[in-house]
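Just one protein chain is left out here, and the rest sit where they should.
Chain naming follows the written order as A and B, and within any one chain the residues start at number 1.
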Amino acid sequence: MFEAGGVVSGAEATFPVLIWRGMADGAYRRYDIPRRASQTVLDVVTHVQRHLDASLAYRYACRVGMCGSCAMTVNGKARWTCRTHVDTVAGDRTLEIGPLHHLPIVRDLVVDMAPFFDKWAAAKGEFKPTATRYDDFAKVAPASPARRAIDATIECIGCAVCYASCDVVGWKPDYLGPAALNRAFTLVNDVRDGAGVARLRAIAGDGGCQSCHTHQSCTERCPKHLLPTASIASLKRLVALAAVKGTL
Amino acid sequence: MIDVVPPGIENASLRSVRYAAWRFVLQRASAAVLAICVVVHLATIIYAVRHQLTAAAIVARMHASAFWPAFYTIFVVVVASIALVLLGGGLYAVRSLTA
Partner (left out) sequence: MTTTLAPSSASQRNDARSRGHSGFWAFVVHRVSGIVLALFLPVHFFTLSQALARPAALDRFLEWTRQPVVKLTETLLVLALAAHLAGGVRLLFIEFVGWRADWQKTAIALAGAAAVAYALLFALNG
């Protein structure tokens, strides 16, 4: 049936795939895709666009699990499609591919990432420098607790899988979301950063860290195995301490 | 499609941020108090059930020392305050779950 290299001889076996077409008022459309060995969901989408329907809109870049651009909803879960094998998710079920949840659909599988990054900015997720070029380099001990805390959070590439997976984001439009709060916590631990209490205030309001209900969906789904739940729990602790000490 | 300022804290006043933070602190502090109260309450329930105390016996023992009325007064007050705060937020989420 399958020869080495994944080329099928004779009649090709196909399997059904449902792909979201259109905008918010669109629908799933069925495509029959040739089954190949080691096929990824990104392979499926690319096959459709190249051979079946050139009008399909989707995003990808590196296709090797580094950039996060190919994030989509696969059988109800947010995933990187380049790192999701069809065998793992489809099995006997129909493969269902849709755009990421909780973000406006531009078209087909492409979502508008602007609200995601707007919340990143609202959580003061940018570094605020305090030194100038005339100052010496900052000396940060790698083994210090703050720097080790950053190790666990710094690798976020802003793919929005956690944001799409978070039910509180779906329930509460104001909620800043796991990625923005995780980045805020990274910067809180950065001894060079000068934002100080302004950042704590940014993540302490109604849409801030206290809206997290510790579902841990973000931690379950993060493709880089980060722990946004842990970062948010730490932020809750910092906000509580600041409120009690009167420094908020 | 509407042009809006992105959701965030830029528009919220410092007072509302402090209020939200204090609400969180008070809710968690009262939850910690309740955790202790509930452990005592559950232990009392098991004690009463194992010794098969009648209701009259339980009431008599509760009146015997000053500890119990004080304990249960604190318990009830903290429960009432936390229930009010959380029911408001809980109803919101239940509506969302069923939406």
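In the analysis below, a contact is a pair of C-beta atoms (placed from the backbone, for glycine too) under 8 Å apart; a residue touches a chain by one contact, two chains touch by 3 or more.
Since this is a predicted model, take the numbers as computed values, not measurements.
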{"item": "From A:Glu126, A:Asp167, A:Asp193 or A:Asp206, residue that would touch the chain that is not displayed", "value": "A:Asp167"}
{"item": "Options A:Ser38, A:Ser144 or A:Thr214, residue touching the unrepresented chain", "value": "A:Thr214"}
{"item": "Omitted-chain contact residue, chosen from A:Pro16, A:Pro104 or A:Pro129", "value": "A:Pro104"}
{"item": "Footprint left on subunit A by the chain that the document does not show", "value": "20, 23-26, 73, 75-78, 98-105, 111-112, 114-115, 118, 121, 165, 167, 170, 213-217, 219-221, 227, 229-230, 233-234, 236-237, 240"}
{"item": "Hidden partner interface residues of subunit B, rising order", "value": "1-6, 28, 31-32, 34-35, 38-39, 41-42, 45-46, 49-50, 54-56, 59, 76, 79, 83, 86-87, 90, 93-94"}
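Here is the rule we use: only the chains that are shown with their structure count from here on.
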{"item": "Where subunit A and subunit B are represented by their mean Cα positions, the distance between them in whole Å", "value": "34"}
{"item": "Residues of subunit B defined as touching subunit A within the complex", "value": "6-10, 12, 14, 16-18, 20-25, 28, 92-93, 96-97"}
{"item": "Of all residues in subunit A, those that touch subunit B in their complex", "value": "115, 118-119, 121-123, 170-174, 176, 201-208, 210, 213, 236, 239-240, 242-244, 248"}
